[in-house]
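Left out: one protein chain. Kept in place: all the others.
For subunit A:
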Amino acid sequence: MSPLLPLKVYRGAAAVLALLSLGTALLVAGLPRGFELAYDDALHLVIDDASANQTDLAIRLIPRLHSQRLAREGDFRGRDAQWRAIIPPSLTPVLDTSPGNDSHYSAKTVGTPVAGRIGSDPVPLQFVDVGWLSGADRRIRYVEGTPPGPPDTLASVPGHPDLVDVTRFDIALAKRASDMMRIPVGTTLILGNSHPSLARVTALFEPVVPTDRYWDHNLDAVQVTVRRVAGSDVEEHHITALLDVSSMERLSGSDRDLRYNWIIGLSPTAINARNAPDLIRGVDEYEQAIRGLVGRSINSYAQVAGFAPFQLDSGLRELLREFLKRLATAQTLMILVMGGLLVVAAGVMALSVQLLTERMRPALSLMRARGASLGQVVRTTAGTVALATFPAIVVGYGLSYLLPGPVTLTVHLGPLLIGAFAVGFAAVRVALAHRTPLRERREDVVARRRSPRRTMLELLVIVLALVGAYLLRTRGLTTEVNTLGADPFLMLVPAALTLAAALLTLRCYPYPLRAVVWLAARARPAVPFVGLTLAARARSVTALPVVILLPALAVSVYGAVVGGTLDTTQRVAAWQSAGADARIESAAELPAGVIEKVRRTPGVRAVVPADKGTAQIGFGGRTATVVAVDLDAYREIVTDTPLTVPHLAGGAAGPAIPALVSPDLANLSTFEIGWHVRMKIVKKGVITGGLPGVSFAESNLIIVPYDASQRAGARTYTNMLLLGADKPGGGGIDATALLNATGNVPQIYVETFERALDHVTKTPLTGTIKAGFLVVTIAMTVYALLTVIIALVVGAAERTRALSFLRTLGLSERQAANLTVLEIAPLILITACAGLVLGLALPSALGPGIDLRAYAGDIAMGEYRLDPTTPILLATGLAAVALAGAFVHAVAGRRRSLGSILRVGD
């Protein structure tokens, strides 16, 4: 029989299957794309934040031998070609080959002091390096003077008898450097204290595009670096001036400290979450290849003596490793929820295939009895299911291309697997059902009892799941997640636990039901008894709905628990980072006027002044962080927050000042510190873990009352303000308003709870995790609803007949509807309870396996906060939706007249 015919005849069931296939294909192909896009966005955020000299590859050489000297541009180009020839294939796709990319080579001197100037007064502590950058001429604009020319040699320099036959370079200087270091055009500098050379400034330039990634590698040429000389107040100024390429012949490593650099630009957009591990390996391989090349080129003793290995310099590996560590957690979570979703989707697909094959059963049985081979029956069914699913899957797959995101193998394979599963399930189911031609159930024969072998198998699964969960908790996961990928053990344990819970539910389902039926049998109304008895005998209570509903609930509840805990931990992290609703810190003392302005800022309820500084302990070299704050007032403004403020008992004898000290100072009971004034400190308690937000130092910390300095004979100082907001819960104070109140100066640092929370929650991938959970929870709810409806529709004919007979005995339509709901209710409720328990247990079972620290402001999420409100609401909601589906189905079934049903039934 042509598979098209059943498709036409059972178009209702086929349409359900087609719609499900479409939705599932869309989810399976679309969600990974969304996730991958989010991973890539997160990576690009990280890469965009990093400068080009971190992400590009730089090969550096310090030429120590004459043979290593490169005098012409061609020499550099030759080397560059050599480096590029050995780039491993994994790095090739990310090489930036666009026009105007930032790949280049350069030679620069390092730390060249200006020994003096010819014809003008020297300016001390200036360093002017000279260098040649390939491609710089295209990227700069001369704003004054003429471009540098070739170097020449001066036989003598008037006024400097020591300078004989000295080389004079022409250099171009960045305009800003010229202004800042007072080196106008025409100045001739004496570079270097030994083997000096001269540098004549012939031009000033500005970069054409200052944000060009090229300049990330050559910031020293466009920006003056100011360094404070250690132990003094004076500052050094460093700049690199540009030379003409012809000057390279005169620039050698023997006179100056010289560096050659080859920059190989990588395209940030070509780097993504998928090729990141390859790139790390690629950089490693490249490093080895460069070393190997150098090794091979050593062929004389002199070279070995002056062996100066080429160095590969790139921050890319560290950057990507850090990202991959974060990504591994997100991926693990997403794989977990996607896995759950897949199981549920596959279950619902299977149920829908069951609906179609049940509808086809009489025709197939007839075919089989009339001489169809098993192959013919299976081919007809598989063909019908394939015709229903595959076009829909193709449409779903096509629609997934409307969603943004990169196309991975999962996108292609996922829908294909879904289709193959549906067809395979149909084929196996039909093959089993029609293996022998006549498979009629005999009503007078009792159901087969489960075999002891099966009981043992189920017991084994449960034991394995529990052992797995125990091992996961005690041993944890492999710590090399970023190199080895996600631990397969972590993937298996939730699956095994879900399966175990499903088995337990199926096995234990009759016991509570039996108790309820016993009660119902003693009650007056007949409907509960009949309904529950039907539930106990219902064929729709098969493994499939349980296997679907259980993971649906478990994953949703798990998502809610993780999401909730993540939320809470993020808020705690934000509170710990801000210290109060808002905090203002200043390097210098805060003037009273500023404090007053802050006090009048809208939203500010209370201002607690504090003073933080470094004090000398005793007369030795040991220092400690001292915080002077009124702890009682501080405690009052953080009452509604997770922050705890210790108590400091006031009354110390005489001029001694009571203090809380960190554990490392706990052995000092009375000591002196030198702060604003010298003061005597009496230890009144020990504070562990610092005072989050106020002082992050956990050791060498002393907390004294705000008026400690005053008590010691000076006055109070304030360089920190802790602010309480009008409304509790954080977020009541506007950071911009505070910045305005404090005069918007860089010395004053303003932090609000809101900004701290933003900082924590806007971490790349946090949004992905939360959105992932949300999408999956919604999908699960829809699937749960579909499960119940399809499960009811599968057994509809049988139920309708049973109900029709009861209706001839006087059952009202409303009672019939209630009966249907009662029939499915125990399954939903018991599965909901099991799902809820499993979902609540999963976080603690997987706890050590999933490190969410990176998403929670680096606070370890040790204890999952088991706030059952959301999960219970979720489970109740899901159960209610499922029951509503049952009710709708029951009410819809009323429309047919009794006569027609009984005729159909018989």
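The definition used in the following text is that contacts are C-beta pairs under 8 Å (C-beta built on N, C-alpha and C of every residue); 3 or more make two chains touch, one makes a residue touch a chain; residues count from 1.
Quick note on the criterion: contacts and distances are computed from a predicted model.
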item	value
Protein name as given in UniProt for the chain not displayed, "Fe-S cluster assembly protein SufD", "Phenylacetate-CoA oxygenase subunit PaaA", "NADH-quinone oxidoreductase subunit L" or "ABC transporter ATP-binding protein"	"ABC transporter ATP-binding protein"
Residue, one of A:Val166, A:Ala289, A:Ile335 or A:Ala363, that touches the chain absent here	A:Ala363
Among A:Gln82, A:Gln376 or A:Thr763, residue touching the chain not depicted	A:Gln376
Residues from subunit A at the interface with the omitted partner, ascending	1, 5, 8-9, 362-363, 366-367, 369-374, 376, 436-438, 442, 444-449
